[in-house]
Structures are given as C-alpha cells and as structure tokens.
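Right, I'll just put the structure down here and ask away after.
A single protein chain has been omitted; all remaining protein chains appear in their positions.
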Amino acid sequence: MLETALKGSRTYWIWVIFLLGVIGAGFISYLYQFSVGLGITGMSRDVSWGLYIGQFTYLVGVAASAVTIVLPYYLHNFKKYGRIAILGEFVAVASVIMCMLFIFVDLGQPLRVLNVLLHPTPNSVMFFDMVVLAGYLMLNILCGWYVLGAERKGVPPSAWIKPFIILAICWAPSIHIVTAFLYQGLPGRHYWLTAIMAAKFLSSAFAAGPSLLIVISLILRKFTKFDPGWEAIQTMAKTATYFLIVTVAFYGFEVFTAFYSQIPGHMHPIKYLFVGIDGHTKLVPVMWTCVALAALALILFINPKTRKKESTLAVAAVATFISLWLEKGISLVVGGFVPNPFERVFEYWPTIPEVLITLGVWGIGFFVLTILYKVAISVKEEAVFDKYGEKQIITDKI
Amino acid sequence: MYDGWKIIIGIVIFLGLLTVPFFFAGEKATAKPDPKLDTPEIMKLPEAERKCVESKDYMKREHMKVLNDWRDWAVRDGNTIYTSAATGEQYDISLQNTCMKCHSNKKEFCDECHNYTAVNPYCWDCHIEPKEEEI
Partner (left out) sequence: MRIKRREFLKTAGGAALLGFGGISAFKVLERGRAEASAVLRDPKALTGKRWGIVVDVSKLNVETMKKCMDACHREHNVPFIENPKEEIKWIWKETFEHSFPETEDKYLAEEIKHMPLLVLCNHCDNPPCVRVCPTKATFKRKDGIVMMDMHRCIGCRFCMAACPYGARSFNWRDPRPLIKEENKEFPTRMKGVVEKCTLCYERLDKGREPACVEASDGALVFGDLEDPNSEVRKILGSRYSIRRKPELGTLPSVYYINVGGIEYA
C-alpha cells in the first residue's frame, strides 16, 4: 500500500518538500543542542521543563482522542464514522511518534535513553508512560493498517483484529491518565497537585483531538476526492463542544478551589499566569489569548447555526486546538514551576533553536501523517462501496 | 537480465564506496595498538610489584566489566575495597585515584586500543585524567 504515497499531485509534493524543509531546520538545530547541551533552550534550574514536555503532554492527548472516533464506530456500530475511523487511528500514530521524539529531544543524555529499559523502575511514572505509549503506538499501527488493507482488498477484516481494537480503545485513556500522573503526584508543585488533573487532561484532549480531525476532514473534502462525510464532521463537532465545555468547567473548579480556600501556594501559579507576580508577566498574554480563543470557540460551537456552517465551524475548531495548546502545551508546564520552591519567580520563554526543534518534531509528525493519509485516501478513493454498502465517491480511474 | 549494465555499474559504485575508507586509511588503520606501560609511576616500582589489580590477560579482556562493577560497588553500594582474585591484595576502588595513578598516560594507554577498536567510552567526560606532557 505504501507505494501510493509515491504518486501525488503538485500540491502534495510541495507540501511534502515544505515539511522536509521544516524537519531539516529542526534537525540542524537539534545537532546544535546535542553538541552544546540543553543550555540553548530557555529552560533553567527553576523552570526545568518547557516547550518540549508541554508538546509531549498535549500530543499524548491528541493521540488518546482517537478513541472518540474509534469507540462509537466499533462499540456502538456508529456507521457515520466508518470512513474516518482510520483517520483517527493515523492521527494517533503520528501523535505518539511526536510524543516519543519530544521526550527524546528533552533528554540531557539522549544516548542513554535505553537505560530506562536496562533498569526498569515500576515505581516511576515516566517508566510507565514509556511502556503505555509504545503499546499504544503498536496497537494503532496494527489496527489501522490491517483494517485499511482489508478495505483495499474489498473484504471485511478478520475476527482476530477485534480484540486488538477493543484493547486499543481501553488503552487510549490510559496513556493520558498516566501522563497526568507524571504531574499530579509531585509534592510541592501546587499547580499540578490536583486530582482533577487526569480528568481535565482527558476532557481537553477529547476537545482538541476532534477539533483537529474536523480541520483535517474539511481540508480533505476540499483537496481530495474522498469525503469524510458531513454528518461525521457534525458529530465530531458535538463531541468537541461538550468536552470543551467540560474542560472550561474543570479549569473553573481549579480556580475556585485555589481562591476560595485562599491557600497562598495554590493561588500563586494562577495569579502568575493571569496577572503576573511582581512584574513578571511573560505568560499573561498567552493565558488571555487562550481564554479569548476558548470563549470564541464556545460561542461558535454551542450556537447550532455557526456549528453547522462550514466556515464558522472551521474557526471554532482551529480556536479550540490553539487555545488548548496554549493551556496544555505551554502554561501548564511553566505554571507548575513558577514560583519556584523558594517562592521566587524565574520566568521561562523558549529560544529560537528550541522553537525550531519543536517545529521540526511537529514537521516529522505531519510528515508521517501525510504519508499515512495519502495511503489511506488512495485506498478510499479507489473503494467504490464501503463495507456497509454505502456509496463512496467513484474515481475516474478505469 | 533486465538493465544488466545498470546493475553492474551500481554494484561497482557500491563496492567502491564501501572500500573507500580502507584505501584512504592505508597502514594506519591496520597498525596493531601498542598500549604503553612505562609511565614514571610504574617504572618507580620494583620489578616484582609491577602488577595490575588482576592479571594482564584478564584486564585486557575484562577491564570494561571490572570498571562497570567497580562503579556500581563504589557508587551504589558504598563498598570501596577490592580484593584481587589473582594476588589477594586489596585496592581502593577508584578509576581516578587507583587506575590512573599508575596508568597516568591516557593517550598512550587507554586511547591506543580505544581508537583502534573505534570505541569512545565517556569515562573522561567526568573523571579527570592526569596531565600529560604534550609530545
């Protein structure tokens, strides 16, 4: 099937070359980081995690969110998702690959990464995270590739794949719960030390993931002959809407707990993020942009008219994706470190090489996604009828 | 065979690329390593006491394992006295303060074989090697 990725339109190749360029720039920056050390980033003794771990956290969520498509399709036989289940699975594959790369570029001694396997440590959440991520990657490659292959041959998938699909569905939330446990089990980091962290992670993931899939589906409709289906897009929009509401509510709960209890340690990080402490205000614009985008997304999502219109739906989906990225991909990590254990404020802002490396990893993710989607869509464009007998778009191929 | 010539030319180019390092390196790459044992510290010792913690053969073959064990014993278990299986003598477990006290010539001793076998252990990223005269 992979050979279909080697044939494509001009736009396809321009996109691929653009991605390769971004990856190249990231790789060169990484070589610089590899030789000098992590000192080239904006991280410090006090804010010792930054953009990389933020991206990792966010993308674990995107990966887990495939379950919002796969579960209704396989467990509830929701046929509208028949065409896009594979899109969800392949987003998961690309996201998990990015997650692993973000952990890798964050390591001070990357060549020793296999020490994690050489000295397995079950009491470390980091060890567990690696195990569940690797497992999830395998499951999604297996299920996605196999089901697609069956579709290409025009036969229904064999029964043996079913248990793996069910396992993948159960596995998906676990990767994000374990990622939340990385944070919420640490004493003395007030912003993270909250039981609702795992729940908030899942809800924001299930808003951001479907939003991404909505955007992707709209693009596919425009540029390929494959139509994911308007009703599928609308259902994803509803999923994103509900989970965005839940996420905003969860954040509100955090704010309430901190400020009604008036415990200084719990209030400080939230104050730092929204108004700054002692003139340290680097993240204030980030947070208010996040709030504004979330508000915009909520209005456009909740209002049925704007949710059902393609252009405003696209705006809502993009706003959700970016807003939650600002929250989880940047402010969540920094908020745990500011103020530091001595109640002093040291701020964080990423450097240019750090941003280039980050973009490079995103580039790799989108590259993998592009290849996988190219294969999937080539197969789908050729399939005249899907396995439920629903008519797909007929290609002009002889 | 289809495209026979193209394949043959391809194979020739491939073999050429594969062997290029040997042509360039010539004698250097194949010269046998010769780690030197004549540091001033070793020469000061009487002939009979010029012994390593274990036999020369064993050290040649197993020094990396010995160092791995030494590291874990000293750093992780706090056990710092090593009894030689060969002589029964006791030594302080320390790369910097025991090994390199005699073998003060990293360049002519350690690097000699490490370069030959193209291994690059990171011992000296942290452990300080004795100052050597530039030759």
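We just call them A and B in the order they show up, numbering each chain from 1.
Basically, a residue touches a chain if its C-beta (ideal position, glycine included) is under 8 Å from a C-beta of that chain, and two chains touch if they have at least 3 such contacts.
Small disclaimer: the values here were computed from a predicted structure and weren't measured.
S.K.: Since one chain is left out of the picture, which of the remaining chains does it touch in the full complex?
M.R.: Hidden chain, whole complex, touched shown chains: A, B.
S.K.: In the whole complex, not just what's shown, which of A:M1, A:V113, A:V246 or A:L296 touches the removed chain?
M.R.: Only one of A:M1, A:V113, A:V246 or A:L296 touches the chain omitted from view, namely A:V113.
S.K.: Just checking the interface: what residues of chain B touch the absent partner chain?
M.R.: 65, 69, 71, 73-85, 90, 93, 96-97, 122, 125-128, 130
S.K.: Hey, which chain A residues sit against the chain that's not shown?
M.R.: Counting over the whole complex, chain A touches the hidden chain at residues 36-39, 43-46, 48-49, 103, 106-110, 112-113, 115-116, 118-119, 121, 123-127, 130, 182-183, 185-189, 264-265, 336-337, 340-344, 346.
Quick note on the criterion: only the chains that are shown with their structure count from here on.
S.K.: In angstrom, rounded to a whole number, how far apart do the mean CA points of chain A and chain B lie?
M.R.: Chain centres of chain A and chain B, defined by C-alpha means, are spaced 46 Å apart.
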